[in-house]
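A single protein chain has been omitted; all remaining protein chains appear in their positions.
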Amino acid sequence: MADATTPKGPEKVTLARALNMGLRRAMEDDDHVVLLGEDIGKLGGVFRITDALQKDFGEDRVIDTPLAESGIVGTAVGLAMRGYRPVVEIQFDGFVYPAFDQIVSQVAKMHARSRGDLAMPMVIRIPFGGGIGAVEHHSESPEAYFAHTAGLRVVTPSNPVDGYWMIQQAIRCADPVVFLEPKRRYWEKAELDVTAAPAPLFEARVVRPGRDLTLACYGPMVRTCLDAAAAAAAEGREIEVIDLRTLSPLDFDAVCASVERTGRLVVAHEATTFLGMGAELAARVTERCFYSLQAPVLRVGGFHTPYPPSRLEEHYLPDLDRVLDAVDRALEY
Amino acid sequence: MADATTPKGPEKVTLARALNMGLRRAMEDDDHVVLLGEDIGKLGGVFRITDALQKDFGEDRVIDTPLAESGIVGTAVGLAMRGYRPVVEIQFDGFVYPAFDQIVSQVAKMHARSRGDLAMPMVIRIPFGGGIGAVEHHSESPEAYFAHTAGLRVVTPSNPVDGYWMIQQAIRCADPVVFLEPKRRYWEKAELDVTAAPAPLFEARVVRPGRDLTLACYGPMVRTCLDAAAAAAAEGREIEVIDLRTLSPLDFDAVCASVERTGRLVVAHEATTFLGMGAELAARVTERCFYSLQAPVLRVGGFHTPYPPSRLEEHYLPDLDRVLDAVDRALEY
Amino acid sequence: MDSGTPGELVQLLTPEGERVHHPDYDIDVSAEELQSIYRDLALVRRIDLEATALQRQGELGLWASLLGQEAAQVGSGRALHPDDYAFPTYREHGVAFTRDVDPLQLLALFRGVSNGGWDPNEKNFALYTIVIGNQCLHAVGYAMGMTFDRRRAHADSTDAVIAYFGDGASSQGDVNEAFIFAASFDAPVVFFCQNNQWAISEPLEKQTKIPLYRRAAGFGFPGVRVDGNDVLAVLAVTRKHLADARAGLGPSLIEAFTYRMGAHTTSDDPTRYRLASDLENWKLKDPIERVRAYLWRQGLADQAYFDGVEAEAETLAVRLREGCRSMPDPSPDSMFTGTYAEPYPLVDAERAEFAHYLESFAAPAEGGH
Partner (left out) sequence: MDSGTPGELVQLLTPEGERVHHPDYDIDVSAEELQSIYRDLALVRRIDLEATALQRQGELGLWASLLGQEAAQVGSGRALHPDDYAFPTYREHGVAFTRDVDPLQLLALFRGVSNGGWDPNEKNFALYTIVIGNQCLHAVGYAMGMTFDRRRAHADSTDAVIAYFGDGASSQGDVNEAFIFAASFDAPVVFFCQNNQWAISEPLEKQTKIPLYRRAAGFGFPGVRVDGNDVLAVLAVTRKHLADARAGLGPSLIEAFTYRMGAHTTSDDPTRYRLASDLENWKLKDPIERVRAYLWRQGLADQAYFDGVEAEAETLAVRLREGCRSMPDPSPDSMFTGTYAEPYPLVDAERAEFAHYLESFAAPAEGGH
């Protein structure tokens, strides 16, 4: 299905395809990059992110594993110790928890434990978030668990261009990176120039400038927030949208710089707001921009309930209207 | 070591002993309460919290399990379905992660999944926090992982009296409760009147009144914060100390009522501040008390590093001085 | 891969519909019972076909077909007593049928109307479990509870539990921990592994190089491999092992050797990873055909009987189609009511706020949803 060579000129590609291309290029650039996961070989992964990679790089580099996530991450730790750069695919967000122990107790702590003797250059790819009409455990947003864990880094691309570059940068990073892929955006397209220079991995990006309010978001919510900003513009409100891109570290400098100008901040994500990324942003930005803020930081997010059956997900997921509702409330202060 | 009857009059007991007494009373009150864990039988647990309970209630009610935390919590789910009220002991905070999947995907979600047909009246006891000079993985503060998880409740007693009552209330609760025991306070004593009426489980408590600043804390930090408040009082600053007691739900009403009066809030905990409980408190309290706050909510907590080797823990753990440092900074606004 | 010696497979009815005998496992089945078994198999297959069709029509988000595994499920499900308890994966539609779960409730789950569907303690059939392996530990815990209850009642024997899982699931830590706990506590549980040869795209050899039933011996309890397409053998073997569990002999493992005839789910494309010829071979071992052949050739059922079952299947199909299409979406409010059994202020506040927010759209106003 996919061709075996990385195309050279700008091309319209989906996020799924961009990730596939990025993985391929990373594997070409460094032959110690190996992929591990369930169904990533012949099937190419349930989302086809690893499509055709096993055919081209062989079974020792694209490894279908037994069905056990702790086993996958745990053996990846050993491979990293042996000098490999393992890229793990967790099939769905809800299936990362069996590996939580290895991630929190080993992957995150190995560098500190060894005082730097052992790096853990591992990438843990997780399709995350809702909106695809799936059954239970296939729509989770576990980012706060990982971002709260010292020793890990957490990033998420919102679009194909970032997908292509960020996966390569994550693989080159000497630290373990949890790489969250917004699965409901897998099929959205953008023009990708593989010869361009990528932005640094651990920086946020202003994706739409505006002076009335800052709207911070990431992953699947970036599209929604851009749409909300466009709708608000039609009513004369200029919203600055920031794609956070990196959740650990969080790019507070970028957010604070924006808030210093706008005086207002809304944070939107799919995850439960209670102790979600918005909590940390609200806390830190309020501390740093106390005298600039004209309204409290407002959060739009999932409710404090498990992700509902898919017929209700449109209510659970913050949509354009719920984002605008928060924007309106913030502007009313 | 322990006597077999619950004493009647007030008595000075340690937190460890109070928990043991509370467990005993809960087991007497309801013969479907069963305890599961590693070494909780003859040994009475590594902290002796279940001391003598197996001898008195038998091996079907105080169950030494194979060494597997997912197994312990997973079988407890089945026992709960069968009508038991399992109380699980996790030996140390750092060993709860193998059970994370069962906790997050099953324990927390079962009630919602079954639309209320199946309750999960389970208590997961975890000695948590640092300060006892232990080796790695024995000093973790995992509360935010659980508090971020919808479907769970999280509570922590800071003293023997709360320990005695809260464990019984947690066991009676129809929802799953993660019960965090501040292990470095196990040996602190207080007078316990087992005939008194307990405070509600899911409410915070003002443990020292004051009008200059609100200091919110929980578990092991309550003692530290009370000491800090006493020291501050010597310098004429009146600090109101709130023992949160419940982390999920968080008692925002209590904290906000205090902040409305003091205008300033500092939150202290051992866990990493980044996405720790302080983040949620800062975010929500700032939203609710925006016009009352004269300073940003400041947080004192662990650094964004794994818990260090024990010879460094006095630097990692927020102590009286670091709490006062934050108090001073908040008062300077 | 060592696929086991032929003698390892317990079989009582050959693919051709010949009744054979087995020294350890045998069974006496009346004509009525056999007819009833056939009916179950046929209806279960029809439920599955209808669900697959409903998914194609957009009525379901997903469906996990049990095609080819009807005998493994109906045979084992029918071996259960009413007070026994079954812990399914997400594919046990046939077992659900034997536990009297309305198939519409299965459709509700795959339609996204519910994450559960039935009251587990009413049917003694746990909710579908999607996280691979989790349910095996629940099953063991439940069985431990049965033992405690029996000892409290000073009773001699107990009910039993059956835990379903797949070949892929056999690799999960939870499943192996379930083996350990079951052995340690002599829990009255039968582990029932439907080895359908595939875990999505991964063939059995990824998980194990020896027959799965032998795993049990390493944990100290008996394991047996049964022809999973032979409903009589499955019934006999499951009955026997449940009886052993009841009698206090502890856990055992049954490996039902079968084949996933369809895609993993309706989202899957098996042409990417397996050969059509494998499927052809397994078609010859169809679990229903052999029962029909046996009934027919032995004169245990006539055409009128088969026509009756067919008509019943048709009626059921109509009910499923209509029931599915007319299934109402749950109310948004229901998101908030299930999370906790006792009041939880934040959820209550979110519930009120969201109701208020939704009302703002209902009111005649500019803008809108």
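Lettered A, B and C in written order, each chain numbered from 1.
Everything that follows uses one rule, which is that a contact is a pair of C-beta atoms (placed from the backbone, for glycine too) under 8 Å apart; a residue touches a chain by one contact, two chains touch by 3 or more.
If you're wondering where the values come from, they're calculated on a predicted model, not measured in any experiment.
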Touched by the hidden chain, restricted to displayed chains | A, B, C
Which one, C:T147, C:N176, C:Q197 or C:N229, makes contact with the chain that was left out?
-> C:N176
Determine which one of B:F57, B:F95 or B:Y186 touches the chain that has been left out.
-> B:F95
In the complete assembly, which of A:T14, A:T50, A:T65 or A:T273 touches the absent chain?
-> A:T65
Residue list for chain C contacting the dropped chain reads 2, 171-174, 176-177, 180, 183-184, 205-210, 214-220
Chain B residues that touch the omitted chain in the full complex | 38-39, 41-44, 46, 64-68, 70-71, 94-95, 97-98, 133-138, 274, 303-306, 308-313, 315-316, 321-322, 325
Note that chain A touches the chain not displayed via residues 34, 60, 65-66, 68, 70-71, 73-84, 86, 98, 101-102, 105-106, 109-119, 150-151, 153, 173-175, 249-250, 252-253
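The rule we apply is simple: only the chains that are shown with their structure count from here on.
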Where the centre of all protein Cα atoms falls, which chain's Cα centre is nearest to that point?
-> A
Per Cα centroids, the chain farthest from chain A | C
When the C-alpha atoms of chain B and chain C are each averaged to a single point, how far apart are the two points in Å?
-> 40
Could you tell me the distance, in whole angstrom, between the mean C-alpha positions of chain A and chain B?
-> 32
At which residue positions does chain B touch at least two other chains?
-> 70, 98, 101, 105, 109, 112-113, 150-151, 250
Residues of chain C touching 2+ other chains?
-> 114-115, 131, 173-174, 334, 338-339, 344, 346-347
